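What you see is the complex with one protein chain gone and the rest in place.
Going by the order they are written in, the chains are A, B and C; count residues from 1 in each one.
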Amino acid sequence: MSPEHWTRPSRADAHGHADTAPAATSATPTREQVIAGLRATSEGGADLVQLLTPEGQRVTHPDFDIDVSAEQLRGMYRDMVLIRRADREGNALQRQGQLGIWVPLLGQEAAQIGAGRALRPQDMAFPSYREHGVAWCRGVDPTELLGIFRGTDHGSWDPHETGLGLYTIVIGNQCLNATGYAMGQKFDGKVGNSDGDASENEATMVFFGDGATSQGDVHEGMVWASVYDAPVVFFCQNNQWAISEPTERQSRVPLYERARGYGFPGIRVDGNDVLASMAVSQWALDEARHGNGPLLIEAFTYRMDAHTTSDDATRYRMDDELQAWKLKDPVERLRVHLLREELADQDFLDEVEREADELATRFRQFCFDMPEPPPERIFSAVYAEESPVVAAQRDDYLQYLSGFADAGHDTEGSVR
Amino acid sequence: MSPEHWTRPSRADAHGHADTAPAATSATPTREQVIAGLRATSEGGADLVQLLTPEGQRVTHPDFDIDVSAEQLRGMYRDMVLIRRADREGNALQRQGQLGIWVPLLGQEAAQIGAGRALRPQDMAFPSYREHGVAWCRGVDPTELLGIFRGTDHGSWDPHETGLGLYTIVIGNQCLNATGYAMGQKFDGKVGNSDGDASENEATMVFFGDGATSQGDVHEGMVWASVYDAPVVFFCQNNQWAISEPTERQSRVPLYERARGYGFPGIRVDGNDVLASMAVSQWALDEARHGNGPLLIEAFTYRMDAHTTSDDATRYRMDDELQAWKLKDPVERLRVHLLREELADQDFLDEVEREADELATRFRQFCFDMPEPPPERIFSAVYAEESPVVAAQRDDYLQYLSGFADAGHDTEGSVR
Amino acid sequence: MAAPTVESTGSETTRTQTITIAKGLNMAMRAAMERDPRVMVMGEDIGRLGGVFRVTDGLQKDFGEHRVLDTPLAESGIVGTAIGLAMRGYRPVCEIQFDGFIFPGFDQIVSQLSKMHYRSQGRVKVPVVIRVPFGGGIGAVEHHSESPESLFAHVAGLKVVSCSNPVDAYWMLQQAIDSDDPVLFFEPKRRYWEKAELDPTTPPLSLGSSAVMRPGTTATLATYGPMVKTCLDAANAAEEDGHELEVVDLRSLSPLDLEPVADSVRRTGRLVVVSESPAESSITSEVATRIQQECFYSLEAPVLRVNGFDTPYPPSRLEEGYLPDLDRVLDAVDRSLTY
Partner (left out) sequence: MAAPTVESTGSETTRTQTITIAKGLNMAMRAAMERDPRVMVMGEDIGRLGGVFRVTDGLQKDFGEHRVLDTPLAESGIVGTAIGLAMRGYRPVCEIQFDGFIFPGFDQIVSQLSKMHYRSQGRVKVPVVIRVPFGGGIGAVEHHSESPESLFAHVAGLKVVSCSNPVDAYWMLQQAIDSDDPVLFFEPKRRYWEKAELDPTTPPLSLGSSAVMRPGTTATLATYGPMVKTCLDAANAAEEDGHELEVVDLRSLSPLDLEPVADSVRRTGRLVVVSESPAESSITSEVATRIQQECFYSLEAPVLRVNGFDTPYPPSRLEEGYLPDLDRVLDAVDRSLTY
């Protein structure tokens, strides 16, 4: 009894039957089949939305055609080059001891700039910790990221002013916060307005990784969003790795298929194609703004650097893989396209390089100039209303510190 | 751009497009559409596995034909009648002040007996708190449930001996514990053996409700199970209500579809049809034993009583609904079938009634006779190795208590 | 986003009336929702059903499904979306159905709710209230009688409070909702039906202060929530023996307001701290530690504690033994007096 059609994995054809299980009918995929399924679309294919080939050739897509001016394209190129440069400087500053850690964006520029440029000012974005490209699009200057990695603050921008939540390190947490925010947008009447008011519609986009999809909070975010029709777009950057763990440690099937279980659309986009990322993001955000949220986007991309500057990726992945992905470099892809289609000339590219140099200098200088936070900062803003306990600890501590100054001795220990 | 085929909800046809959202393409279902979708199969239909109609008529199913002897059928009838009787006595004992609370099973007998009888002795079952029928099948006498509801213990059976975990009240927790146990079965080499060893194969079944599907732990259980191919069958009793909340507070789409997001089979069975429940459970457990787990079963059923004896269901649901479901009563359905097909006669039914009376008497008497647990029980088995802190607290407390006895005075307060 | 001042509005809240704790909480939410359209209530079964304790009874009917949300069954979801709603300008009041079910929401409380204001350097306020019916004594099954408040008192960035009577229930919940900080609001569920007179024109104490509930000279009892009544009963019983026990209701569990306790101990020289929760690394430890520092020269006996035992909450037929009662409190006072 019970034939193949009870077998729900959509990639069943790729899996076939497992030979070793005699009475089996539901064909649990082997590890190899899982990996093949997870990677299936990396070279394109029906399920992957792509508008620029790795060779920089513009292709059409039946559902996601998009009209982008040469200026917009150049703008996105500039975005990618500049944020990549800041990212590389971040790495370098860490190596020089200026930063405690840096979380590289390298390779994910297209996914982030495409999504970030699809957001409108009134929209809200909830990042994880690698979203330097998204931050850039929200108007958060790369220098504003430095405090987190230098250890002077936990994020220096104003989420309300910028429309960008603080970086969130506890994996998955932000998916629920974003869903709640999106529920608020809906309760505020900022969703599904038509005619004149349509331009006031809002949506929320939340960023997380392939590893994050395993967390309960991501699930609960999707349940909540679907039950309240929240205008939230779940943007999963599948960069193939959660630190040292490949995607098959988190799923048997491509991650965009998670949406099926909740009854909302899931779609996979070539995350190294900035145009496709923007097209799919715009569509999804529009859907959400019109009241058809939530939606899930899986941006299929690659973390070209280590997880962080503390990580040694050579311990768990092959150089081959990196080399293969280099051929799909998102920045290079757009550069070739711009030149091939004569949408930009060398002068433009040079000018962007110059801007990048300038940004790098400014970024580095900003880092060197960053003041040390004063000790009283430890105690500030713990509560909106000052806590007497914290205030007393602060006063005691500052007095204790001033004791060193008074006594004129340094911090060498002694029983005074 | 972006036509209907990006719309992933499988019930899209039922939903249609929302008229109010002008640029919308993904057709977020309205509340009415969601409810229609969630309830769609309650009258049968392609997605619902049914082998006995509500009128007790045996129907065939292309995938789940099952050969059951008259004796087995009578056995399942007996199971259902007896456990229903114990359940009703539980309610009555609570009303009489003998129990602090009772959690009624009424209406879910078929789902549970079907699943419970599909389990083999070496399998493991992880219940929630309403699984009196499953407990029955695992050889846990109904009297062994009483301590939980009387407040003398937290479960009096041995999970290792019975193959039934303790009742679990924190919603969803047991799904992860069950998955871990199933991983252990696999690591022990008890899965996927063929030929002679096949009879030693094992599987785990975990029971939870419709409400539970929203919990992160259920998600994580499904992620883990799919990643480790754990031989676990997720058995969701969708009894339409999570206390006062109907299923549409948890999902847009039928709950068995959650499995799609994880890439394993999900199937919906008529939970008021004991034969179908057994057939589907047997199939799923066999799949799991053969190494094709995990799987998800949604048993579509109805909680015919209040959530617990503390609940007043009239505050949130219509009597109509209950009346409609009474026509699908699982016990009655099998009784009619047995008589109609002459698989049992009135003598048999009378004999079962007599057994039920006997069980009821024994159950009640057991409850009346239950000894009060001694105060030292508070401190026992906190740790496998005695903790000096707990031991000291116990000794102090027992000495303190003996002070009352010595002084010959009662527990009236006074500063002595 | 400054907190509006608590004011009496509507006819219901200006005349003196007899109310229960449950009613006081219900009135408080109603008043807050009437005053501020951004206040909303969310949780499991709190809408149509009015909550398993009926504390939110009638709110959905009167304020609608968008302000009183019956949520999916997941506590991390409740807290996590409440944080997002708060960032959007709402003031969510979440109900956790029972004490033992707050743990799935623990991560969002500790990692996001408690830290958001600090990490954003005050730019992002998250005025979320989490109501938790807590404590034992109701004959319930597992996970329905726990006292997890100390876990939250240990977490910086949260306000943790507990009301012990209807009047405080009414005022403190409104103050919690008005607070721009996240507040864990512990409600003594077994006292839900205790009654008292509420005169809404009498101005309330501030949310952060403890209160002397009964003056005394022999010894001091410091406690909170359900144990306040127990301690007052103990003080009444002790009176017959000529002992005058001073009883302080801590009310705010974090930050603690220990000045009234220290003042009292300076006069009595003896302190017993009482709570249902296990003793280890708890609020009672904190009170004892700080009072032995503050009042080192006044204490005539060590600070003693009466707590639930350091065991899981027992089956309910054993809870009478587990929970501190009048006798155990008086026994501790006795022991204190022997020093």
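In this section, a contact is a pair of C-beta atoms (placed from the backbone, for glycine too) under 8 Å apart; a residue touches a chain by one contact, two chains touch by 3 or more.
What you see is a predicted model; the values in this text were computed from it and never measured.
K.L.:
Just name the one of A:His61, A:His132 or A:Arg150 that touches the chain not displayed here.
P.N.:
With A:His61, A:His132 or A:Arg150 as choices, the missing chain is touched by A:Arg150.
K.L.:
Which residue, C:Gln17, C:Ser209 or C:Ser285, contacts the hidden chain when the whole complex is considered?
P.N.:
Candidates C:Gln17, C:Ser209 or C:Ser285; residue touching the omitted chain: C:Ser285.
K.L.:
Out of A:Val68, A:Ile101 or A:Leu322, point to the residue that touches the absent chain in the complete complex.
P.N.:
Checking the options A:Val68, A:Ile101 or A:Leu322, the one contacting the hidden chain is A:Ile101.
K.L.:
Of B:Met76, B:Ala178, B:Leu275 or B:Cys367, which sits in contact with the chain we cannot see?
P.N.:
Of all options in B:Met76, B:Ala178, B:Leu275 or B:Cys367, contact with the hidden chain holds for B:Ala178.
K.L.:
Of A:Ala36, A:Ala92, A:Val170 or A:Leu322, which residue touches the hidden chain?
P.N.:
Reading the full complex, the residue touching the unseen chain is A:Val170.
K.L.:
Of the residues in chain C, which ones touch the absent chain?
P.N.:
That gives, for chain C, the contact residues 76, 100, 103-104, 106-107, 110-111, 114-115, 118-119, 142-143, 150-151, 153-157, 254-256, 277-286, 288-289, 292-293, 296, 301-305, 309-312, 339.
K.L.:
List every residue of chain A that touches the chain not included in the displayed model.
P.N.:
So the residues of chain A touching the missing chain come out as 100-101, 129, 147-154, 169-172, 211-212, 214-217, 242-245, 249-250, 310-311, 315-316, 372-373, 375, 377-379, 382, 387, 389-390, 393-394, 397, 400-401, 404, 411-416.
K.L.:
Using the document's contact rule, name the residues of chain B that touch the chain not shown here.
P.N.:
Touch with the absent chain occurs at residues 153-156, 158-160, 165-166, 168, 170, 173, 175-185, 187-188, 216-217, 220-221, 223-224, 227, 380-385, 387-390.
Keep this in mind: only the chains that are shown with their structure count from here on.
K.L.:
If you average the CA coordinates per chain, which chain's centre is most distant from that of chain B?
P.N.:
For chain B, the chain whose C-alpha mean is farthest off is A.
K.L.:
Let me have the rounded angstrom distance from the C-alpha centre of chain B over to the C-alpha centre of chain C, please.
P.N.:
35
K.L.:
Two-or-more-chain contact residues of chain C, please, as numbers and ranges.
P.N.:
Counting only residues that touch two or more other chains, chain C contributes 71-72, 74, 76-77, 104.
K.L.:
When you check chain A against every other chain, which residues touch at least two of them?
P.N.:
216-217, 220, 223, 227
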